[in-house]
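Some notes on the structure that comes next.
What you see is the complex with one protein chain gone and the rest in place.
Read from first to last, the chains carry the letters A, B and C; within each, the first residue is number 1.
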Amino acid sequence: MAIHKYDVVIVGAGGAGMRAALESGQRARTAVLTKLYPTRSHTGAAQGGMCAALANVEDDNWEWHTFDTIKGGDYLVDQDAAEVMCKEAIDAVLDLEKMGLPFNRTPQGRIDQRRFGGHTRNHGEAAVRRSCYAADRTGHMILQTLYQNCIKQGIEFYDEWYVLDVLLDEGRAVGVVAYELATGEIHTFHAKSIVFATGGFGKVFKTTSNAHTLTGDGMAIAYRAGLPLEDMEFYQFHPTGLAGLGVLLTEGARGEGGILRNAGGERFMERYAPTIKDLAPRDMVARAMVQEVREGRGAGPDKDYVYLDLTHLPAEQVESKLPDITEFSRTYLGVDPITELVPVFPTAHYAMGGVPTDVETRVLANNADVVPGLYAAGEVACVSVHGANRLGTNSLLDINVFGRRAGIAAAEYANEVDHAPLPESPEQRTRDMLENLLTGDGSEQVWQIRKEMQETMDMNAQVYRTETTLKQALTDVEQLKERFRNVSVQDKGSRYNTDLLETVELGFLLDLAEVLVVSALARKESRGGHAREDYQVRDDVNFMRHTMAFAETDADGRDFIRLDYKPVSVTRYEPMERKY
Amino acid sequence: MSATPDLAMPNTRPTPRRRQGVNFEKNSWIFMRASGLILVILVLGHLFIMNILDGGVQRINFAFVAGRWSSPFWQFWDLTMLWLAMLHGTNGLRVIIGDYAKSGKTRFWLRGILYTASAATILLGTLVIFTFDPNLS
Amino acid sequence: MATATATAIPEAAAPQSFDVTLRIRRFDPDDSDTHFWQEFTVSVYPTDRILDCLHKIKWEQDGTLTFRRSCGHGICGSDAMRINGKNRLACKTLVKDLKTKKAITVEPIKGLEVEKDLIVDMEPFMAAYRKIKPFLITDDIEPTRERVQTAEERAAFDDTTKCILCAACTTSCPVFWTDEQYFGPAAIVNAHRFIFDSRDSAAGQRLQILNQDEGAWRCRTTFNCTDACPRGIEVTTAIQQVKRAMMYGLEDAE
Partner (left out) sequence: MASTGTLYRGGVSMWSWVAHRITGVAVLFFLYVHVLDTALIRVSPDAYDTIIASYKTPLVNLMEVGLVGAVLFHALNGLRVMAVDFWERGPRLQKQMLWVIVGIWLLVMVPGTFYMMKHTIESLFGAA
């Protein structure tokens, strides 16, 4: 058994993890554990931009940004957190620029900004240019820039190490257990503080913009350790995924002037959001698209998608500001956006929910207590700055602002305390789990279970939901969990056993799918990304509160999910109806 | 795992925009191009005269060469060509040996043979051009 | 504004699935110390990617087949491999763009040690990257706002910022195969990204590093790297600009 001792251990090397590492590395002995090479994290897929009220191209201020974030999140946003994020946004962007990020520039040589969905001037008057961007590879540039600065600082990385468990001792986090992909060895990391930055779990759905590796490990690990998951029913579907594939076309395409059209060529968003039309928040646009298809105005042989129209934009603008998505469309659909309409349909994109934290990124054990030594930032966490629906560009912002805060907080805590003792045989749980999977000779196959889970989630828990569909999803997921006990891993080796890890990841996904569905069933209202056809209006009296889901075992030893609720923090903005 | 990269802390001293410095690999790179350029004229000219202009190799014999090397112009031409081509070719082969000879030892020996052969050939050629006696019989 | 209509898209008939055979070069040092070829047949659609084929094989036929992948759409750089003899990303190579009469060959990228099946040891590649100081180094007084950079100044290195460190270029380079000390095109591309960044002040240091024996001078302009780059970076052009910067200094290099 190998034990590694550090002050701070960061799990995940996406934007949030590396931003944290840059802070923590300066203050305390830090290790970053990541299941992917850092530059392969999915932050690199982010395209459109990162919002901050720099006011480089037009009048803007962080309070408007805060308002947009809260309204965009359908008032489920914790307003104190949103204020922190939007205020610190400006420095977050400037910091990245100073670290070397090559933002696009204005004619004056300043950071250029463009429009993005839901971002408005003066509380909803008109779309504002707030998103700072580097062509349509902003996330790529953020990820590269952060990694480059980690190299500059000599941050210690453990690449291709999978964290599979978090060690808690009397409620305090004391370490993690990790699996080294190259050798199959299990290691314990003993730390004073731990930051989770493991990203999202888009792979519970079939059609998704997320990477194959976004399997919600961090959330599931915390959840299995008895910690709650917040607002898991709020999952964002991005309007413009390449139809049938889910590969994302940034909202920046509409920011640059792209238009959504139905089979009849109609600009249908004019009917749904008369003021800002195609730049309405994602949940509204996604619902409008599904509505169009349901009402028979979809395009294509099966009338199951709509079009993104960029043909009226100058070719140079499309090629220079949106080069990557132009190429995706050409490569994967054989459609040239400069002359043709691109088939698009909503794709599972972003988890608003996750591991609950306060604005200092400390993980909450319940509505009142934090877990000492445990921090979370990025998509894995729920601060909650995104509420019921995240605005485009606010996630790259989130990972930078709260990633930074997590790095500082974790290091400062580590510098105040001593290592707490590790629990006895810290690796036992992990060893047992892996041993079970490796020696099991069941007949169930991983891919089959995963496929069925993704299909039922796409069918029953997607853009629109009802009691019936959600119950169906729940039954399916529970059966799949049962079948998962009989799963077999073919690769019994110890070297690069990705077969084994895909199985572990599927286990995580099944847990999260269940939590998502259970939380969604209980929320009998429609709000943001959670649209219940049987409860079509927002119900602020009963549901203006966060869902907290706990894994518990009843007296008979049966596992169940206990739901609790946490109040929303409201500072300045009273809930209003959301109109654009 | 990737170990901590061993990097000296970045040097933030102002750096000269234009830096000089002797560098063998760079100089050899430049030499290959410069010599190549001159060789185009020398070698192609040589081949053209020898092989294509009236009758080609068929007319070459002692007398022909004797006639040519009595002029300092052709002496100079052939000498330059000899030196440049040998140096250019030797340097080229040096790089090639570096590419394919894996072990340091093979590399050393192959290069040793190459340099010896080239040096000998250059010397011999130079000697012939300078000490050539057209009246030899 | 153009009145776009749905007719711009030709309504293709639903594509038919068909069988393709993949011939995969396999290796597991725990089993045996030799590589071997293995063939798998899968049923695919023309628009499927090679990554989909590999997934199908791994999931439905042989769970021990091992390869890296993450994003699935060509932006993370995990799945560079040699497909029908050329370096490409499996997730960006569509079956319909390959000849499928004969088996499609899939091999690990060349010049880095194979760890298992299609997985190679990336460490030498990353080490070369780290050596060229791939980070902004400045010597001016930090401004309170952003550093000013004109759109033209930014354009000088735009192309090389696209690199996803997939290693397709470096492992397609004949010089790299034979000389593992050679920095390789990817490292030079990333050096270029900073050398030509108007905000950076350490171009001299990087040029000095690349001026060494196994640096940029080793490039023989074979253009395999440019052909292989899945991001469409003009790799050789970047290398040549770096060489010129080493000869003439920075101003005249572009």
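Structural remarks
Heads up, the rule we're going with is that a residue touches a chain if its C-beta (ideal position, glycine included) is under 8 Å from a C-beta of that chain, and two chains touch if they have at least 3 such contacts.
Note that the structure is predicted; figures quoted are calculated from it, not measured.
Of the chains on view, those touched by the hidden chain across the whole complex are B, C.
In the complete assembly, the contact with the undisplayed chain comes from C:105, out of C:105, C:150, C:198 or C:212.
From the set C:66, C:149, C:172 or C:205, the residue in touch with the chain omitted from the display is C:172, counting the whole complex. When the full complex is taken into account, the listed residue touching the unshown chain is B:62, out of B:24, B:62 or B:108. One chain of the complex is left out; on chain B, the residues touching it are 33, 36-37, 39-40, 43-44, 47, 51-52, 55-58, 60-63, 65, 82, 85-86, 89-90, 92-93, 96, 117, 121, 124-125, 127-128, 131-133, 136-137.
Mapped onto chain C, the interface with the missing chain covers residues 25, 34-37, 82, 84-86, 105, 107, 110, 172, 174, 220-224, 226-227, 234, 236-237, 240, 243-244, 254.
Here, only the chains that are shown with their structure count from here on.
Here C is the chain whose Cα centre lies closest to the centre of all protein Cα atoms.
With centres taken as mean Cα positions, chain B sits 62 Å from chain A. For chain C, the set of residues touching two or more other chains reads 126, 130, 133, 135. The residues of chain A that reach two or more other chains are 151-152, listed in rising order. Residue ranges of chain A in contact with chain C, taken from their complex: 36-37, 39-42, 44-45, 93-94, 97-100, 102-111, 134-135, 137, 140-141, 144, 148-149, 151-152, 182, 211-213, 247, 261, 263-265, 299-301, 307, 309, 311-312, 324, 327-328, 331-335, 339-341, 343, 445-447, 489-491, 493-499. Residue ranges of chain C in contact with chain B, taken from their complex: 123, 126-127, 130, 133, 135, 137-139, 175, 178-179, 201-205, 207-208, 211-213, 215, 217-218, 243, 246-251. Across the complex, chain C is touched by residues 2, 5, 7, 10-19, 21, 23-26, 28-30, 98-100 of chain B.
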